[in-house]
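Left out: one protein chain. Kept in place: all the others.
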Amino acid sequence: MAEFLLATAGVILFTVAVGLVRILGGPGDADRLMAAQLIGTGGIGALLLISAATGAHGVEDVALGLALLAAFASAAFVNSAAPAEAPDSADGR
Amino acid sequence: MTSATLAGLVGAALVGLGLYGLIANPQPLRKILAFNLMGSGVFLVFGIVARKGAGAGLQADPVPQAMVITGIVVAFAASALAVALVLRLFEAAGRATLNPDGWTEPPGDGAGAE
Amino acid sequence: MSVLQALDIGLASLVFAVATWTIFAPGAFAATVGYVVYGLLLALVWIRLFAVDVALTEAAIGSGVTGVLLIGAAARLRTAGTAGDEKPLSGLSRLFVAVLCVLVALALAGVVLLLPDQGPSLAQQSMQALPETGLGNPVTAVLIAYRAFDTMLEKVVLVLAVVGVWSLAADKYWGGAPGEARAASPEPTLAFLAQILAPLGILVGIHVFWVGADEPGGAFQGGAILAAMWIIVMMARLTEAPQTNAFWLRVALVAGSLVFLAAGVAGAIFAGSFFAYPPGFAKPVILFIEAFMVLSIAVTLPMLVAGPPRREPRQ
Partner (left out) sequence: MSLLVDLFSIVAIGAGVFFFLAGTVGLLRFPDALSRLHALTKADNLGLGLVVLGLLPRSESLLAALKLVAIWALVQLAGATAAQLVGRAVRRKGTAA
């Protein structure tokens, strides 16, 4: 069973890596932020699978920490790049 | 080859990469990134030292681990100071570059910079 | 080759590939996102090295808080360094630098390969003395008991970094609040996230600190998670950054180092030597110190991210 868990962790990391190749190069900054989001989710998945397989202790807290901070890259980007006012909200959304 | 040795080799490669970026990349923010990369490479070498010191029922020697933890925090503090310096340079000189020819205003005492 | 070995090799190549991207990416923003991705992957590597405490620190500080700092800086500097400003190295000197760096990496790799299989270790001693501290996590014991002096000085470094960042402020802003005064209306999505995340994050942060006595976790990791929660609340503009001349802020910044130092001096008076904890009372003393460290870290990291004061102080 441990072999299966590790293999799936490997597959998830591999698909994430393939996705990274596509979006880390852009074209836009939005795509690059998606890369951070993708590796966050995939990394947490792989982390949980690896810890279930190797029996490393206390790994749930690491995954919990990563999950708490998963949106921070996007939040920091919006916070620094957004114009001072929000013209976006004027169109009724 | 054990996973610890592999991590140590990656750490060695990261130190090389980071050193190259620190010297060859002209932009200051890129230099900060490279410096951090170099630092984490050193931490990984500490990681292998910790792993090789496994014993007494522990899977890794706790002393190098504790040093890496303080190291990560200090590295963050240093990066924060460096980033603040770069942003201040940007404010004062109009450009964030280490090349004085690129500065659009002479870096004064900073009191007038908005 | 077992599945685990294949996974390790895959992870190592992924880390190396993302690190290479960070150095050679075409733009500063792309490189910065690469670095955030790299930090996340490093947390996985630390799990594979069975250093869960380090993985937790890397996840919270190396990837989370550093990510906010660097992405914020990269987004702000987008207009800054246009390509014409910089004098890139000539091809020849690039080659020279590359050769030098490869040599450094190879030398270090040689050292790694030559390390003995069973290296010198303090694991034995750490575990032997562990019952005296009343702790169950040897890493916490190293940080707060065996090498307490290092950790105390490291807290002082954090305070010095804040002083350094603040001192970059223009004279008229000294004592004011960091960050520009911005529109009152926060980004609604971000506000929603912060409102849900903050209570949960505070719970997790305190949990991580508390279990740190016996399991992976501790003051640094718990404090960093709490710090991240204050950062997200400030980013969502649910609260303003505090004035840097606020008395409570300055007390909170130095509380960790002061309490730590006081405990060390008390050890010299009551237990015979500097940073000696009285037998039987070690664990309560350690937890007391750690609680103030958590407070200081939770205040210091957001102040480092927020940067120097940029508004005139209100009286």
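For reference, chains read A, B and C in written order, and residue numbers begin at 1 within each chain.
The criterion applied here is as follows: a contact is a pair of C-beta atoms (placed from the backbone, for glycine too) under 8 Å apart; a residue touches a chain by one contact, two chains touch by 3 or more.
Given the structure is predicted, the values throughout are model-derived calculations rather than measurements.
Shown chains touched by the hidden one, complex as a whole: A, C. Touching the chain that is not shown, out of C:13, C:189 or C:239: C:189 (per the contact rule at the top). Remark: the residues of chain A touching the chain excluded from display are 1, 4-5, 8, 11-12, 15-16, 18-19, 22-23, 27-31, 33-34, 37-38, 40-42, 44-45, 48-49, 52, 60-61, 63-64, 67-68, 70-71, 73-75, 77-78, 81-82, 87-88.
The set of chain C residues touching the chain not shown comprises 187, 189-190, 192-193, 196-197, 200.
In the analysis below, only the chains that are shown with their structure count from here on.
Chain A and chain C, compared by their mean Cα positions, are separated by 19 Å. If you average the Cα atoms of chain B and of chain C, the two centres end up 12 Å apart.
Here chain C touches chain A in the complex through residues 2-4, 6-7, 10-11, 14, 17-18, 21, 25, 29-30, 33-34, 36-37, 40-41, 43-44, 47-48, 50, 52, 55-56, 59-60, 63-65, 67-68, 71-73, 75-76, 78, 180, 182-183, 185, 187-188, 190, 193, 197, 200-201, 204, 207-208, 211, 215-217, 221, 225, 228, 231-232, 235-236, going by the rule given at the top. For chain B in complex with chain C, the touching residues are 3-21, 23-30, 32-34, 36-37, 40, 43-45, 47-63, 65-70, 72-74, 76-81, 83-88, 90, 95-99, 101-102, 110-113.
Here chain C touches chain B in the complex through residues 4-5, 8-9, 12, 15-16, 19-20, 22-23, 28, 31-32, 35, 38-39, 42, 45-46, 48-51, 53-54, 57-58, 61-62, 65-66, 69-70, 73-74, 76-77, 80-82, 84-89, 94, 97-98, 100-102, 104-106, 108-109, 111-113, 115-124, 126-128, 138-139, 141-143, 146-147, 150-151, 154, 157-158, 161, 164-165, 168, 170-172, 218, 220, 224, 297, 300-301, 304-305, 307-308, going by the rule given at the top.
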